[in-house]
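Reading through the structure tokens given below for one structure.
With one protein chain removed, the remaining protein chains of the complex are shown where they sit.
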Amino acid sequence: MTETDKSLLVVHNLSVAFGTKDNPFKAVDRVSFHVEEGEVLGIVGESGSGKSVSSLALMGLIDFPGRVTADELRFKTTDLQTLNEKARRKITGDEISMIFQDPMTSLNPSYTVGNQIMEAIEVHQGGSKKERLAKAIDLLRQVGIPAPESRINNYPHQLSGGMSQRVMIAMAIACDPKLLIADEPTTALDVTIQAQIIELLLKLQREKQMGLMLITHDLALVAEAADRVVVMYAGQIVESGPASEIFKAPKHPYTQALMNSLPESSEGKDRLNALPGVVPGANDRPNGCLLNPRCPYATDRCRVEEPGQLGPRGRQVKCFYPLDESGRPTYE
Amino acid sequence: MLQFFIRRLGMVIPTFIGVSLFTFALIHLIPGDPITIMGGERGFSEDKRAELEAMLGLDKPIWQQYFVYLGNILQGDLGTSYVTSQPVLSEFMTLFPATVELTVCAAIFAVITGLTLGILAAIKRGGLLDHTVMTISLTGYSMPIFWWALLLILLFSVNLGWTPVSGRLDVMFWVDEVTGFMLIDTLLSDEDGAFLSALSHLVLPAIVLGTIPMAVIARMTRSSMLEVLGEDYIRTARAKGLSKRRIIVKHALRNALIPVITVMGLQVGLLLSGAILTETIFAWPGIGKWLVESIGRRDYPVVQGGLLLIATIIIMVNLLVDLMYGVVNPRVRHSK
Partner (left out) sequence: MTMTSETQTTVRMPQTPLAEFWSYFIQNRGALIGLCFIVFIVLLAVFADFVAPHHPHEQFRDFILVPPAWTEGGNIQFWLGTDGVGRDILSRLIHGARLSLLIGLVIVTVSLVLGICLGLLAGFTGGFVDVAIMRFADILLSMPALLLAIAIVAILGPSIVNSGLALSLVYLPHYIRLTRASVLTEINKDYVISSRVAGAGALRLMFIVILPNCLAPLIVQATLGFSNAILDMAALGFLGLGAQPPLPEWGSMLATAREFIQSAWWVVTFPGLIILMTVLAFNLMGDGLRDALDPKLKQ
């Protein structure tokens, strides 16, 4: 699926740079993607891939010394870059919401859960205290918290990790957002709770027909939940396309490596498959393709020239020699 | 909540006992014995000396003397001034309101100014305001307080003539002492201009006394705010689309103030120390000046009693601060 004028979110060449002007560190490097109404976009990558930073840039949460630039940053028909601060704030938390990785530290410890949810409603929708309270209790019920009438007066430290994340979700959907960004929503939670939270997110997404950006390092999760997927490495998008296609036949060596490192692919072997080396940091970005020091298929061309996005719109790879169906690079 | 209070109270009692031990020991470190000192230059005859010894219980073993001392304290008998022959406690109570008035005004000044400067510096981090506030703060607590007082007197009283040099009230006013607090008493009396006079006498000493606490509070508020502003829940608040003002006032401040309150509580000790110097310079008739004078006059019961009383007050205030901390920080309340 390609982006259209009806797309919910369109991002073109988004970059986020830190450091000095002459020696910038590009945490996000010319990243482009789009989200459609009611669809789930998965953004996959290791830590350091720039996936979280991209979403923060969308929300306008990147501060000095980070610098955000983009050719286009469009939400529905609104150009986010031309909005003044007040107008931006109006959309934030209302039409675009975000939930974060660690729910235990993402809630203000000095106020009750109910107070914080009601605040979101108050700022964007208004209403009397009674109305907001009723709505807040209803939201807690929607996210599956038992006995919401009493929970509403709890302080965050009185809740478990899973509960806290549910509260965060309740706060995020309070104003019926069109787009929900979930940045590693389950990484900090127990394994048993993780599935519950994802289920909840997907259920809400279906019911409300929200666009959902699911950011995670967990491939298996994305395989199940996402409609389309974008794979990031060291601040760049290396592959994008429908989830089913990407997982059946990954075209980028990095995606292939990610798939191979899933425990399932190592069944019968002594060790987990892993790519040698580590993600480049600020001071050791290689020339040419960023993956080349670690890529088993790298050629001289890869070490010197940076590949562009190859392939049809909707199924692109940033590689000179995309893998074919049997997983081998197409050197010719 | 009650449990919390009782636990804290329990910790206070041994400290109080310790302080009383200390003040008791202090007197017994004086070179020479109390009776010789009391006798001054004339001295006492042998019989008189024996009589005094028995009366003061100085012939009993030292640990017994301590328990007598402790018992006396708990009944409110802190000895009698050598100079005025008045009970130490009652002298203290007469002069205490003046010090309280000064200290409270200084504290109000310190808190309002310090908090404001600290918050502004944190919000505009790295800017000119930030550096200015930090410089003011640093200079504030590097300054000898008595010199600062002299400077301000030089500028405002001597050169500009805006404020008086010393005392609490112009000599021409006569005001009935109802509460001991000049600001209130002058309002209650029907002397015209008395209140303004009291206020103008209060301004300079309060600013001088409050300068160091202000500097400390400003610094502490700034660093606490900066830390809080970097927390995850502030990011969540921004993601909710809240206005900057709301984020700072509602979300950040509440959490940032928690360590600042502890610091404010610790400032009380500093305020009382500073009061000693400030009162001396401004001839402010409070317990600070009283203590300094009694040292010069070798009035040991006053020194001992004054020290004990001030220490007790500080312990009480610290207890209060602890309790307030429990109110403000829900996590502390619910912990075991």
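Every chain is named by a letter (A and B) in the order it is written, and numbering of its residues begins at 1.
We adopt the following convention: contacts are C-beta pairs under 8 Å (C-beta built on N, C-alpha and C of every residue); 3 or more make two chains touch, one makes a residue touch a chain.
As the structure is a prediction and not an experimental result, all values here were calculated from the model.
Q: With the missing chain put back, one of B:182, B:206 or B:291 would touch it. Which one?
A: B:291
Q: Just to verify: which one of A:22, A:63, A:300 or A:325 makes contact with the chain not shown?
A: A:300
Q: From the list B:9, B:112 or B:138, which touches the chain that is not on show?
A: B:138
Q: Which listed residue, B:94, B:132, B:243 or B:273, touches the chain dropped from view?
A: B:273
Q: Take the complete complex as the reference. Which residues in chain B touch the chain that isn't displayed?
A: 14-15, 18-19, 21-22, 26-27, 29-31, 138-139, 141-148, 150-151, 153-154, 158, 222-223, 226, 269-270, 272-274, 276-277, 280-281, 291-292, 295-296, 300, 303-304, 307, 310-311, 314-315, 318
Basically, only the chains that are shown with their structure count from here on.
Q: Could you pull out which chain A residues touch chain B in their complex?
A: Residues of chain A touching chain B: 59, 61, 89-94, 97-98, 100, 102, 105-111, 119-120, 123-124, 155, 157-158, 168, 171.
Q: Provide the residue numbers of chain B that touch chain A in the complex, in ascending order.
A: Touch residues, chain B against chain A: 231-233, 235-243, 246, 251, 254-255, 328-331, 334.
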